[in-house]
Structure formats: C-alpha cells, structure tokens
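One chain of protein is taken out of this complex; the other chains stay put.
Showing chain A:
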Amino acid sequence: MDSECLVLLPRVCAVLADPRQSLPDDTSLEKLLDWFTGLTKEDHGLALLESCPCLVDYISTVCLDKTTDPSMLSFSLKLSGMLAASQHGFNLLQDRSILGVAYDSERWQVAGLWEDPSVRIGWIHGLSNMMRHTQAFHFLDQAGLTKPLLQLQTDPSLFVASAANHLLARLLTFHQPATTSHTTQGNGLTVPPNKEEVELDVTMETSPGSGCSITMEILKHLESSLESDSHTQVLQGLRLLALTLPELEAPLRGSVIRRVLGPLDGLVREGRRAAALMAVLLATYRSGPCDSRLVSLMASMLNSQNPSDAALCAAATLHPETCPPGLRQKVVAVLLRPLQMVTGVTLLDWPNDRHTDGQTDHRHTDGQTDHKHTDQQTDLRHTDGQTDHRHTDQQTDHRQTDEDHRQTDEDHRQTDEDHRQTDTDQDRQTECRSSLSLLLDHLNHKPSCVSLLCVSVSSAPYITDMDSSASVILAVVSLLRICNGHSPSPESKAAIGCSKASTNLIGCSKVQRCCLDSLASLSTCPGAVERMVEVFHVLVQNLQNPDSDPTVLQKNYQAMLRWLSVSAEPNSLTDLVTEDLLPVLKKRVCDVRWEVRDSTLEFLGQLCEALSCTVTPILLEALCDQESYVRASAISALARTLPLSDQQGEPGNRTQEQTLGQLLDILSQDSEGFPRRAVVQFFISWLKTHPSSSSSSSSSLCSVLSLGSTDLDWEVKVHTLELVELLMEETLPGHQESELGSAPPPYGGSGGTNLLTHTDLTHPYAVTPSQPSPLLTHTPSETHTPLTHTHPTHTTPTHTHPTTSVVCGLSRLVELGVVTALLNGLFDCDRPVALKACSLLLRLRDAVCPSRSLGKGAMTTDDTTVAKVTFDLRGQVWEREVTRKLQEKRGSDWVKESREVGCDRPNKNRDSDRTDGAGSEACDRSTGKSVCEGSARVCEVLWSLGLEERQSVLSQSSDHVQNSPLSLLEDILNAIDTSHTDKVIVDCY
C-alpha cells in the first residue's frame, strides 16, 4: 500500500464507521473490498493489519453498533472474515472479542438487520473467507453457527441459499477423518468397507468437539432434507450433495453415500428432479472411483418412465470418461431408440434392455439380428397394449429361445436357467412395451419429439465406437430428409407408428441444425466413407430447399466442409461440386436473405481453397452487394482464392489490376467498416503471396497505406499497421528475426493453412480472422531494384553490404508511405492504433537508425547514409507537431554539444558537414528552420519523438487514474464532504 493511501485510510475508516454519513456510491464498498482482497493475497493480511490498525477499530465500531446500515455491516462482516483468514488476524480479532459479536446472528435478528439479505450474505461470505484454519472451524462449532447456517440453506434469496450451500460443502470437506484402504473391483468401481463406515459413524456420534459434530449435524440435516416434502429443500440437498461428494474421501465418502442412498433411491423412484439427481451422480462419478451403489442408481434412472428424463440422463452419462462401463449399452439404447423409431433405420438389436446390467447374453448372436428386428416392428405396430399380439410375440420369443438352445448345445442345467431367464424376459418385455408406447406418445407430440430427437442426434457422434456408426449416419441423413418433407429413405424399414412424428418434423430448423452439427462430427467416424454419397445428396438437397433457414444453411456449409475434408477421392468430388453444388451455390449467392449470401460466399472461399477451383466472377459480383457484411465476406473469399487464381490465370478478360482497383475503391468509398477492414486484410494475404516490388503492387500498397492509415474505423487502421509490419519485415532483410520477428501479429491474415482441417469455424457474420500464421511465410525478396522517387536521397547498388540494403529498404519504406502511415497511426486519437504504431516505430528505429546518427561521435559512412534518408511530411496533420519535436530535439542537442565543445562554432561549418551527398538540403538549424522543403530525416524524426515515453503513456488504460485505490479513497472522502456542504440538487437533463 502506498503512503498516500496509508494516510487517507484512517480518515476513510472514520467516515465509514460514522452512522450519520451515507455513502453516495454503493459500489465503492465493493471496490474497497476488492482492493483489500488484493492486498491480503500478497502478504496474508499481516502487513495490512499492522499498518492499518484503524481497520480493526472500524470493524469493532460497526459491529457493536446495532443501527449500522445493512450494506456497511455486510461489508464489515466480509472484511473481518478476510482478516481472520490468517491465524494472526483471527487471534487479533478474537482478542478484541470482535468475532463473537460480529457473527452472532441472533443479535442481528433482534436488531432487525438480519432481514436484509445483504447482511446474511455478508455473514456467510465472512465465514467462508475465514475457514482456512482449524481455529476458525472450532470457532464456528463453539459459537453454534451451524444451525443458522443450515437454516440459510433454504433462504428465500437464491444468492444466500447458494452461498450457504457452498459454505456447508466446505465445512463437510474441511474436517475429514483419516483415509483407510478401499477395495476396487475389476470394473473400476469401489466397494466401500462397510465396517469402517459404521465405525466412523460411531466415532462421529460419540466424540463431540472434535469437529465431527458439525459434520454429523450437517449430514443429518442433509438426510432429512432429501426426504423432505419441500421441493426447495430437496433441491438444495441435492445441490449440496453434488458439491460435496466429489471432494470427499473414504471412509467419510462411503459413509455419506450410505446415509443418502435410501432417500436418493426414493427420489429416483418418484421420477422427479431427474436433472439435479443426475448432477449428483455424475459429479460423484467424475471425481474418482465410483461407488457401485451409485452406479446402480444411475441404471435405474435410465429406466425412467419418462423418455425425456431417461434421454437427458443418458446423454449426461454418455461421455467416454464418465460412462460406467456396465451402463454404456443401456445408455446407447436409450439415446438411439427415438432416432430409430422415427427414421426406421436399424440402430439397435432389439430388445436389448434386458442386457443393461452388462451381462453378456450367450443367446444374442449376430445371426439373429434381423429376426429380432422383425419382432420389434410387430411390437411397435401394436403398442396399444393388445394382448393377443403380445402373446404371439412371446411365442416367437419362445421359439427363438428353443432354437438357441439347440444351437448352443448347452447342458441341462443351463437350459433350466434359460427357462427361468425367459420368464423374467417376458416381464421385462411387457415393461419394455409400455415404455415404448410412452416413447411413441412423446414422439407424436411435437415439443417433446423435437427435444428428444435433438438429444438423441447430438449424442450420436459419441456413439461411434460401435460397429453401426454407418447406420447412425444413415439415420441422421434420414432425419434430415424427413425434415425436408421427404418420406424416410427407401433403404430403411418404414418408420414405425411415428407418422405423426415425421410430420411434426417437417421444416423444423432446430432438429435440422442438430442433425447438421452431428453430421459434421460424424464425418471422421469409421463408417463415414460408406455413406458419403447419401450425405452429400442430403446436404445439396438442403441447399436447394428455398425454405431452409439461414442458420441451417450455415450449419450445412460447415458440415459440407467437414465431409469434403475426409473424402478419400477428391476427384470424384470435383464432379459433384461442378454439377450439383456450384449451380445451387450460384443461386444462393443471389439469395434475398443477406445471411445466406454471406455464409455462401464464406463457404465458396473455403471450398475453392480446398478443391483448387476458382469462382472469381461470382465473388467479384458480390463486391457490389448492398449489405456490408456480404461485401466483406466476398473480399475475404477473394483473398482465399488468390493463390489459385494466380496459378490458373484469371478467367475472362479481367485483370488483376482491375480487381485491385475495385478493392481500392471499396477502401476509399465504402460507407461501412467491415468491407474496408476486409480490403486491408485482403492486401495482407496478398502481400504474403506476392512480392511488393512489382509495379502494380507498389502503387496499390501505397494507396492502401495512405487510405487505411487515415480511415475512420480504428480496426481498419490497426489492420493497416499489420500490413506495415509485414512490409517492414519484407523490406528490411536481416532484421526480421532479431527485432521484427519477435512477436506474432495479433490478427493474422489468411495464411496458407488448409481450411478443411481447420476445425474452429468462426461466427457466421464476423469478419473471419483466420489462424495466426508465422510472420515469415516467405523469403523476403532481396532482388528488388532501387526505386527512383521524388526525393532521391541516394542510389545504392544491390546485393552489397547489409547496411546498404538497410538504406535501400528504408528508402523503399519511405517510398511506399510506410513511415507516413506509422506517423499517422502514432498521432491517432484511438489508443490501440497509436500503441501499435508506436511499437512499430520503436522497432523500426532500433532496427534501422544508428544511435549515432544524431551527429555526435564518430559515425560510419554507412550510418550517415542511413541517417540521411528523408521523407515528405508536407500537408500531414502532424507536420507541425513533428517539426516542433525536431526543433526541441535539435535545440537540446545544440546546447549539449555546445557544452561539450565549449564554444559556438560558426553555422557555416556545420552546414557543410551535413550537406554532403544531399545537395537539396540546406537546413539552417540556428534559425530554427529545421524541415527543409517539406522533408525530414527519418532517423532524426524517430529519435526526436520520445517513443519510449509515448509507449508507456499509451500502454496505460485511459481510466488508470480513476481506478487507483487512492482515487477510490479520495472519492469516498469527497463524496462525504460534498454531501455535507452542497445540499443543492442539480437537475440533470
């Protein structure tokens, strides 16, 4: 803490403790607390308490006063907890008997302050802050604070209730008895040592004061809340359990599980609060070796009567890391069944519910799959519970079982067992049939059908380890076709009993989006290649459908790119692209909805990059689009197709110059920022593939730099500076790795990355920043010829000395307008622009300008040549400013030099020193006319600008002064002062 704050803090504390004062700004307490939090983190609060004893006084005053403002009390409670987080602070506060008073909830209830939720939450946060050492834990125990805390768990304020739950979780995990061994089963589940758990319970019951009593109290409360009739209480109990169980270790963990198992089982049977229950189970499962008792609970949740609940549970369980191995088959069955029922594509061997517990069924051989499928159809057609049909089905099953017996040739005992099994199978089948009819009901009702299918389809990509992944793809494709209004694909068996479901799905963009996402992910799964044709067919169909929603089309494009990337034979795709895809894309580029045009152009760019085909005419047409986003996308797409159009030659009679000219027109005339930004980015990618030395590029780059650096949009200016950076790297060989290549640019242009492997698909309507590419994507051309320009400072032969090439490079930069662009940026009013320009100027100066170029000391001839490179600053807005800086610099140098030399030398000599090789220069420094004929020396200007100083000013955010703690303290004091003196209320209009 700095000394100024230290001086102010006691006054602030006094003001805050004064109940007559009221705070004008209620966020200042929050800010104060944040500041203290930062301070305590540094030194555990020790120095804070020692250097500011006023804080303790303040807390004591506030907490003793029963008429304190609730927000002030809340702040004090939080602060005291924070200070008591260290043992030293805790003892200090205990010595002053502050904690007991402050955390006496009854006291605040009597004072009527407890009703304010901010006090309650302050109380909880204070205790939470404090709970870092055993002393605090004992304090809580002895002061009997557990009881009010348990009450707060069901507080009407959600924030309070949630904070209380977190604190309770913390208390439970704070004090854990020593770990003992637990046995692990072959399947990774643990079987808890029941004996130890029981012993632990006994210990906790019988040893008060060891901290176990708190744990015991909370556990009992938890048990009773899970059995409670109140919805809130049950929910809070479940949340507490979800917070606690992952953190607990054996044997306490086992003991907790043993206690809550009964209530949890009851809740599962009730079939409500499935989401919260599943959160508990999954959190526990993820955190470590899972208790087998919990896994069986999970299994019974999957058997839930409500298909939506079962599907949600299954989806949550599915993840490979968290899915208990025994449950996976069941989970897959729950998830895929709705998909199978609607599309009619065989995904599951039926009925496989009976194998849910991971038992391997010897009767379930491959040869029977088809047969069982027929049974399933019969089942489904008569889901109304017609017993006759059921009877036939059972007969079928008997017959099948008999046949199995013959096939397997098992011994007699085995046969008996099978008969028993068959009996239970019949029960299960009945149960299964009723759950099927329930599922059918759900599927025939639009909202539940959509949500079920979305869950089902979104989970499909995670089920690809099974052999049937090709069928899963087929099912998703079928579903997409149904959404388009087509009947399910002829390959699949007719969808069973779900005709209503399929009519519900027609034109349902939610399901379509899910399907397309899923399809994109499925592109990499094993059976994908088999289904390539169907997939492309349906994707093209989506594109042709005029009713497709723009968001659906966007997803469609993403999926198409993914499938194109995995296609084994790109040549076969070229036909598809030219015959089916391109015509419909051409149409979509003319779509009425701009979103569609935009995403289509984006896709076209990526497609061309992937398949090496050009669609330049379409893109050029789109440059005139009415919508700015579309124009921007067209430009980005052009940038992507750039290398291709070079290779294949421009189609038609359009030359590259014309395209560049059109882009420059956009940069100079477009009223919207997006296209202009895209143009600059276009040139960034262009520069990466084209040397800047060609005459067309030189003139275009000059224009881009001058237009871009004076644009109104700050992002255009930043992009222009990125272009400048690239030019600097290219033009100043030998410097890139040392100085210029030190940092990658924040926004990369389109690099040479293959977009098909580029999984990070960006927001549809944003200007696509592609992956940052390494700075030096190409070897800088060293062969460019020196250029003659209006200010020929010198001519140097190429391929000579490094310094010579520096001279050459610098003059080239000057000629391109790089220096002007950088100075434009430096004097820009947008901070990010100025900052970027400043850092680039610094790099340029350090890379190019010899520090001796200021004229003192011995300077080599080369350095002198570099120092003599000039640039034109006439007509620039910063001309006056730069001139002034130069004068100041020269003035101070003059004085310095004079002191060193001891006398004034005649001006004449000096001038003659400086005019060698540059006849046009005739600067008269003594008269102050430092800029000759509107030009100035680059290095001199760079040294005169005080760039380091500027950089440090610019790197501070504009509100750094207002955000300082000193400012906060002053604000508090000022506010109090003014609120006392000025009672004038000013109307604000």
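Here is the rule we go by: a contact is a pair of C-beta atoms (placed from the backbone, for glycine too) under 8 Å apart; a residue touches a chain by one contact, two chains touch by 3 or more; residues count from 1.
Assume contacts and distances are computed from a predicted model.
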Hidden subunit of the complex - UniProt protein name among "Phospholipid-transporting ATPase", "Integrator complex subunit 9", "Glutamyl-tRNA(Gln) amidotransferase subunit B, mitochondrial" or "Proteasome subunit alpha type": "Integrator complex subunit 9"
Residue, one of A:445, A:510, A:586 or A:950, that touches the chain absent here: A:586
Touch with the omitted chain, as defined above, among A:141, A:625, A:729 or A:815: A:625
Residue, one of A:502, A:523 or A:865, that touches the chain absent here: A:502
Residue ranges of chain A at the interface with the undisplayed chain: 485, 487, 499-500, 502-503, 506-507, 545-548, 586-594, 621, 624-627
